[in-house]
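Mind having a look at this structure? Questions to follow.
Every protein chain except one is present and positioned as in the full complex.
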Amino acid sequence: MATKKLNLKDKYRLLTRDLDWEFSYQDRKEAFPYEEFEGIKITDWSKWEDPFRLTMDSYWKYQAEKEKKLYAILDAFSQNNGQTNISDPRYVNALKIFLTGVSPLEYQAYQGFAQTGREFGGIGARVACQMQSIDELRHVQTQIHAMSHYNKFFDGFQEFSHQHDRIWYLSVPKSFFNDARAAGPFEFMVAIGFSFEYVLTNLLFVPFMSGAAYNGDMATVTFGFSAQSDEARHMTLGLEVIKFLLEQHEDNVPIVQKWIDKWFWRGTRLLTIVAMMMDYMLPNKVMSWKEAWEVYFEEAGGALFKDLARYGIRMPKYAETIEKEKEHISHQAWWTFYTHGHATGFHTWVPSDEELDWLSEKYPDTFDKYYRPRWEMAKEMEAKGERFYTKALPQLCTVCQIPMLFTEMDDPTQTCYRSSDYEENKYHFCSDGCKDIFDDEPEKYVQSWLPVHQIFQGNCGGPDVEDILRDYYRINVGTDNMDMKGSPDELRWKEWKGTA
Amino acid sequence: MTIEIKTSMLEPVRHTFAHIERRFGDKPATRYQEATYDVQSETNFHYRPLWQPDLELNDPRRTAIQMSDWYAFKDPRQFYYGSYVQQRAKMQEAAENNYAFFEKRNLANHLSEELRASLIRFLVPFRHVEHTANLNNVYGAAYGYGTAITQALMFDGMDRLGMAQYLSRIGLILDGNSGDSLVEAKTQWMSADIWQGVRAICEEMLVTKDWFELLIAQDFVIDNLVANLVYEQWDEHLVANGGQDVAMLTEFMRVWHKDTARWVDAVIKVAAAESEENQLLISDWVTKWRGKAAEAFAPLCNEMLSENALTDALLVMDKRLAKAGVK
Partner (left out) sequence: MSKVYIALQDNDVSRYIVEAIEEDNPDVTVIHMPAMIRIENEGFLVVKRETVEEKLGREWDVQELHLNLITLGGNVDEEDDQLSLTWN
């Protein structure tokens, strides 16, 4: 028999697309029960375009090759004590935030995509979600393995799993993903598959990882870029989902737009912590947060939304506010962590004079005017032996759960407060964006597990803050927290370098 | 003899993460341990899911099985993502060589018309069973509890997609890439009498809500029948009838079933040993699905093999169950 040559598309279609069937013995809606409650209308799953046509045999082959390379580098890194080759031990604190704040999100992505990978009625979308799910499992596991060596030589990594469920600032990333997973499968895809993966993760995984390389951290840059090599598939899935929803039914357009507005806002709030990592926690600088934002959000995101305009989709709401924020948020966030440095699971510090000069240069319109004077003051106090820690517990935004640290963007001396009343209670927000999200679904956000409220309600032990830090958060008080200067991390580093 | 070489070395502050140390002591941990234990979030969830507001996002109550420690489900293969894909990559490389050899030497041409027809009628429709297994295992990954068992379910789910694709490729080899054999196999699946019981039980599993029950139904009961009937008994039948080369195309499945049965048996053993209640649940589920499956597979077995074939396969299942400590 003559064998026909199959191209990739036909081969993938034959091998995969026709595996599903119309049910005769059960109600198919019972098997795929969550497709309708969000109001999304799917008329024909067969119109789904597979973004990548990766069969499992190729998946195993290529992924095994990636893993082999990655683990060879991780082994070499630990055998050669690669941690001694990084630029500056302060840098490691960014990795502590990564493991406690970001890696558990990869785990939630694994769970969320497993769910959509089971629940979507169309096999094309389902299989793409399944592959993303197992990839996300890869990411959390490779991150744990890459950090495993750092954990042996630095403090603050050891309780990452326990702390993710409890510490005040870690509820910001955790609630973000809980929110997406608690929503329906289509909102999850718009939230994580599209808004987060297509635009926002680039800001973490591309410029930050390039920064890791520039700071001598081969382990992190390797897992970062190796994870990103899966991300190209994920980004494309996110974009295909959006296009598919918009093409399926015109009634989907306003729903999708509402979700885009919500998740871009929630995502930019979440990325505040990445902004701070880039501007303040990378001793050798690759680019400022503002520059990264311009390349990966304004330019890349702008192109994306121009492309989606044909479906009637516009830029996310509050894009103008977001544009102004790039000048401010990294400085406002690091100041908040610096002043709460006794209650963090990592070390904080005043930037060096060279770093302050770099920030002045990168933020000519805002840094000298609003932020540098604070750091000069903190430096003076520290020199006098009066390193400043604020004792008050911060008020948190009910939606993004970040302390009320943001200012009005038109007046950076004025903290931004918003509030709403719901069922006889008052709820507080950091911004119009977060208030809008609450007002649209108050019954969801009144459930938020707000760490500071929980402390006041006595749910986190106590009575003193130090008891909570030690017993409930499992922070080694006096070791994991406080200033970098004089920390055990710093002392060990000096011993390695013979400068103790 | 141990030679101790004195070198100046950096002393680690600790050997592993605190949750690993609490379980296994302060010593260097394996990659499986660090990648698996206590990774899943357990408390302080922010919102109840809109799709199941009576439960938390991660909630052990999505099955009737109860465990004091969900991480008791250690995978005997110790698969985390990296070790899993490397193992499967080896298997797929062997499979790829087999498929390439089969195609290059045109071994399909050596099969009689009758044998080709029976491959399309009896073997290729199992791609739909594998697809069902894909969904059932991914269901467990999505709704199960604890990384130890959910990651193994995820790996199993992806394996099943892979095997569905291998079975499809067998069809394409037989029809010269026209896809006609896949259409024919689907017609069998949708309307031939011998397949309707199997299809009905697949559909029933897809509406079953308890993820552990599903693990019993799919990964223990159905898989046991498929492994024994298709990849052992029918393989022997093929060998006896000039179809020995087909074994090259199904070797992946044979190796896979052996590998996976070790994990499934370990899971059942641990769950049953936990409590009388678990033991009873598992035994009820096995009885329920064993009965349904025996009925569903009987018409297919009779055509494909013989009336005794099913009895033999059920005997293998019962032995496995007893070995796993389920009465």
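We just call them A and B in the order they show up, numbering each chain from 1.
FYI, contacts are C-beta pairs under 8 Å (C-beta built on N, C-alpha and C of every residue); 3 or more make two chains touch, one makes a residue touch a chain.
Since the model is a prediction, treat every value here as computed from it, not as a measurement.
Student: With touch as defined up top, name the shown chains that contact the chain not shown.
Tutor: So, taking every chain into account, the missing one touches A.
Student: Please pick, from A:8, A:72, A:377 or A:500, the residue that touches the omitted chain in the full complex.
Tutor: A:8
Student: Out of A:304, A:356 or A:396, which residue would touch the omitted chain in the full complex?
Tutor: The missing chain is touched by A:304.
Student: Check each of A:44, A:65, A:353 or A:380 against the chain that is not shown and name the one that touches it.
Tutor: Per the contact definition at the top, the residue touching the missing chain is A:65.
Student: Looking at the full complex, which residue from A:19, A:40 or A:54 touches the chain that isn't shown here?
Tutor: Checking each option in A:19, A:40 or A:54, the one touching the absent chain turns out to be A:54.
Student: Among A:23, A:214, A:417 or A:496, which residue is in touch with the absent chain?
Tutor: The single option touching the absent chain is A:214.
Student: Which residue from A:239, A:255, A:274 or A:455 sits in contact with the chain not drawn here?
Tutor: Here the residue in touch with the unshown chain is A:239.
Student: Taking the full complex into account, what residues of chain A touch the chain not shown?
Tutor: 7-9, 51-54, 58, 62, 65-66, 202, 205-206, 209-211, 213-214, 221, 225, 228-233, 235-236, 239, 286, 299-300, 302-304, 306-307, 310
Definition applied: only the chains that are shown with their structure count from here on.
Student: How far is the middle of chain A from the middle of chain B, if each middle is the mean of its Cα atoms, in Å?
Tutor: 33
Student: Which part of chain B faces chain A closely enough to touch in the complex?
Tutor: 10, 12-19, 21, 29, 31, 34-35, 38-51, 57-58, 80-82, 85-86, 88-89, 91-93, 95-96, 103, 108-109, 127-128, 130-131, 134-135, 138-139, 141-143, 147, 150-151, 154-155, 157-159, 161-162, 164-166, 168-169, 172, 175-179, 182, 186, 189-190, 196, 199-200, 203-204, 206-207
Student: So in the complex, the part of chain A that touches chain B is made up of which residues?
Tutor: 1-6, 14-16, 18-27, 30-31, 34, 37, 55-57, 59-61, 63-65, 67-68, 70-71, 81, 84, 104, 107-108, 110-111, 114-115, 117-119, 123, 127, 130-131, 133-134, 137-138, 140-142, 144-145, 148, 151-155, 157-162, 164-166, 171, 174-175, 178-179, 181-184, 444-445, 447-449, 454, 474, 488, 492, 496
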